[in-house]
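Note that this complex is displayed minus one protein chain, with the remaining chains in position.
Our next item is subunit A:
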Amino acid sequence: MKPAPFAYLRPTTLEEALTALAGEPGAKVLAGGQSLVPLLSMRLAAPSMLIDINALPDLGHVTCDEAGVRIGALARHAEVLASVEAAASQPLIARALSHVAHPTIRNRGTTVGSLVHADAAAEMPMVLRLLEGSVDVASVRGRRTIPAAELFAGPLESTLAHDEVAVEAFFPALPAGGGIGFEEIARRHGDYALVGVAAVVTIADGDVVGARVGFVSVSDVPVVVDVTDHLDDPAAAALAELDPAEDIHASADYRAHLVKVLTPRVLADAIHHARTRKQA
């Protein structure tokens, strides 16, 4: 289990990284390496060059303002999880991150890397999709913002072009009247979820006026279902739009069962959260 040979570059400016990436069609970006290095070692990936972004300046930030939380490409999961301001602005970030792998993996893996890795079994792509956040990317051609709804193309496939580096992710703040819930079932704590469910609700004058639910590990991209008009049976509404997949970890029936159990539970948690949360 050793990687195949590749060339290696450790640029110290973003411009240098972008130029190198544009000039080498077989190159890949190395961030935390917590997904990429296993793929290299198992020889499921064999890039001609790795462009290591760990020495780039100014990408390690986790900053918050009224709009929400901005996470730089070199902010490790552990640093995002430790940010009190981020948890106050958008509590779903920390709730979901505490289920991402083990602390040791979180010390190295980046949240932005996890987003662009686009694993449907990963928590943060679904959270970004559910919150309608976005990712800013840069290339020699310029910068653009990719909304979460347009970020995930397929299993382990994002819509970043080959020459683009993701520089920052944006997660909108939870507005007044909002509430969140998250729960997942995994074989062991820290493992990838068999099924994970998150919910975001909006309450006005005591009534639920918006309710959306996101699913991890159910389909091959993160899926979000609006259940505002199906509060009596949100799981049925969700299953009508989901097509649970079978793999070595769980049968399709078992996944459908977990969706049925978790959806109403997480939605109830989110409604409770919205009703009891201290309004700023």
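In this section, a residue touches a chain if its C-beta (ideal position, glycine included) is under 8 Å from a C-beta of that chain, and two chains touch if they have at least 3 such contacts; residues count from 1.
Note that contacts and distances are computed from a predicted model.
The protein name that UniProt records for the chain not on display, among "Nitrite reductase (NAD(P)H) large subunit", "Transport permease protein", "(2Fe-2S)-binding protein" or "Acetyl-coenzyme A carboxylase carboxyl transferase subunit beta", is "(2Fe-2S)-binding protein".
Check A:33, A:60, A:172 or A:210 against the missing chain and you find that the one touching it is A:33. Of the listed positions A:13, A:104, A:145 or A:251, the one in contact with the omitted chain in the full complex is A:104.
Taking the complete complex into account, A:41 is the one of A:13, A:41, A:145 or A:251 that touches the chain left out. Between the chain not shown and the residues A:60, A:172 or A:190, the one that touches is A:190.
Residue positions on subunit A in contact with the hidden chain: 1-8, 10, 30, 33-34, 37-38, 40-42, 50, 52, 54-55, 78, 101-105, 107-108, 188-190, in rising order.
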